[in-house]
Each structure stands twice: as C-alpha cells, then as structure tokens.
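For this depiction, one protein chain was excluded, whereas all remaining protein chains were kept in their positions.
On to subunit A.
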C-alpha cells in the first residue's frame, strides 16, 4: 500500500522537523499492528512535548488519541479508569461536574493520560503531591510481541516504574487507572506576591509550603535592581461549595504562523514589564476560576504558532538544594546577558515526594522552565551553556522539554539510563533516545 501522506506529526516546539509514518490506533486491540510498518515504533499522545521525545526520524508513530474511552469510575473514591488517549481536558469535562479534579496537572490540559505517565509530568502541587505517576494506581502495558502486562506498585512493579517516565519506549500503555481528588468548587483561592531576587522567591516558597499550588513567573529580561523580579502565585481549591459547571471551549485558535520578527527582544521585554506591572500592589488576593489559574495559555489553541515556522525551544532544569541557589542565578544571568529574551519563564520549588518512575525528572530543589525562539547560532549555543551549568550544579534537564542536550549531558543527568534501557521494547525507539544514547 502507498505511504500515507498525512501531515507531519509535530511536537509543540515544532523543532526538530522529522518525518515518520502515522498509524492511528482506534482500539486497544489494534496493537500489535496487523500489517508491517516501517521500524521503529513510538506511541504518541497529543504532541504537547516540546522537543523530540514524541518524534521519530523515519519509522511509525502510533497515534493514540483514538483510545479515548472512559472505562470505569467510582464516584465515592474518585478512581477513574480510562484509555491512554483520553486528554486531561476530557477528564476535567467529565470529573469537575461530578466534584473531582486532576491529582496533578501541567500548564496545559491538552495532554493525554499516556503522555502524562510517559513523561511523569508534574504540576504546581509537586511540593505536596509529587508527580502524576504518584497518583496512578495501575495501567496496562502492551509490548510489540503481544504480551499484556498489568502494572502497579505491587504487580510487575519494575515495569511500572520503568514505564512511568519511560518516554514511550517500554511499550504501549492502553489504559490507566488514576485517583482523582475531590473539589466542591471550580474556584481557586489565589494569592499573588511580587518579589525581587531568588532569595525572596525561596522565602515565599517556604512560607507558602502549605498552599496546595505554588509557582512563580519570573522576568528573564530585567537586569540590575530588577534582576530576577517576578510574581509568586499560590492557590488552593476553594472550600465554599459552588455549582460545578463544565468549562467552555477555547475562544481563539491561532490559525497561522506569525512572522519571526513578531517576537523579538523588544516585544518580549514589553510583555514582561506589562505582566509585572499588571499587579499593582505588592500582594493581591482573589477568587479565580481554575481555567485561567492552571491553563492561562490554553485560551489560545496553537499559541506555539506565535513563534513562527521555525518553532521554539524550551529549557527546563532542576537544581537540587545541595547544588545551592547559585546555579539558578547563574542560569538566569546567562539568559539575560544572552539577549535571547524569554516570553514565559516559570520557577518553582519541587518537593521531596519520591517520583515513582525510574527516569522521572523531578527531584527536590528549584526548577526553572522557559521558552526561546529558535535562532540557530545563538539559541543552540545558549542552551548548551545552560545544560553545562545545570550539570555543574548536580541538576538535570527535562526530556519532555528538550531538543538539544547531548548524549554526554543526558547520561550524566540520568546515570540510571543503562538500567532503564533493559526495559525498552525491542521494536520501539524515538528521535530523542537515539540522540541521547548515540544509538
């Protein structure tokens, strides 16, 4: 049969641009595939990873969005079993009116359950709740040889921990069971505090440790006395009961690529200043809906097109406490002095709930995440420097948001990678894995 000329599957950063066949899965029983396809294979969810963990350079992507059925729900315990292609947005649509919320959510709700497990994602509540994997009770893993493994902390526990954070390499997750958390209102009790400098940020993180959600936006353009200024955002689910109505649809889709010059140092500096000044008072309290609190960017579908055709890069690292706060300061200095402004930079303190995944990214310390437009010569060079600073301070980088780290850097960040590779399905691979293992 002729090759399927589907549009290329893109990751969120739209970089690198690689071609692979795409086979949509509609039923769990569609895998293993009945017809031969180009090797290797890789499951993909919503393509909300920034780099190449969800890409292949040749081979066959198994598109899992068609596995979108809810299989079981217990309204007493909040335990939901669903297929792996169900998105967190779909779970919210179902669960919020029933008085439940996600146990952990990233900064977009348009990711799949399979993707959330495979990158063992974290959210604003990491300091109290740990990662998404901490709330997964069990899942089914199907290997390319047709073996079905039911995985939990008790059964096939080694496969359980290899697959959580396993970047899709250990097999196809067909369904998973997760524990939702109860809510009585859509509202979040929000408190925003302005800060200047990393020390003030850390102090706010410590004093807000009892808040369920904490994160800070940080200005990566400002220098001098404004260096590392930002807004620390804390939130808790409101305990005052209110009608749990469903969310509305996003109001805008960015239909076209903006020209590259739309995002330049000036527009980004202006954005950062505006954002910082939007909050007049040093401290602000409000009762806000969960949508803008968790998903401010989701109101514009495909906002990544704002970066133009060439796409964007993300950088996310964690610097452990042992590595002291100098690491974060050095990274921020390297960014401000590079002139490669960043539009969205967030900083958060990770807690010490152990991640269940063998390859999970979070560990106790400070994590910093930011976007860069792609300007090959300069941004690649900067990213390499940031990776090395991270390495020098005993930190690591997040594969879900990476397109550039070298094999040497990755293997130093994740020395357990060899142990992990024993669990990789022999028919599976990814562009990321090839890059970081020279495989």
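We take it that a residue touches a chain if its C-beta (ideal position, glycine included) is under 8 Å from a C-beta of that chain, and two chains touch if they have at least 3 such contacts; residues count from 1.
Here is the rule we go by: contacts and distances are computed from a predicted model.
Hidden from the displayed complex is a chain whose UniProt protein name, among "Short-subunit dehydrogenase", "LLM class flavin-dependent oxidoreductase", "Cytochrome c oxidase subunit 3" or "Branched-chain amino acid ABC transporter permease", is "Short-subunit dehydrogenase".
Residue A:70 is the one among A:70, A:353 or A:427 that touches the chain missing from this view. Seen from subunit A, the chain kept out of the figure touches residues 1, 4-7, 23-24, 26-29, 66, 69-73, 83, 94.
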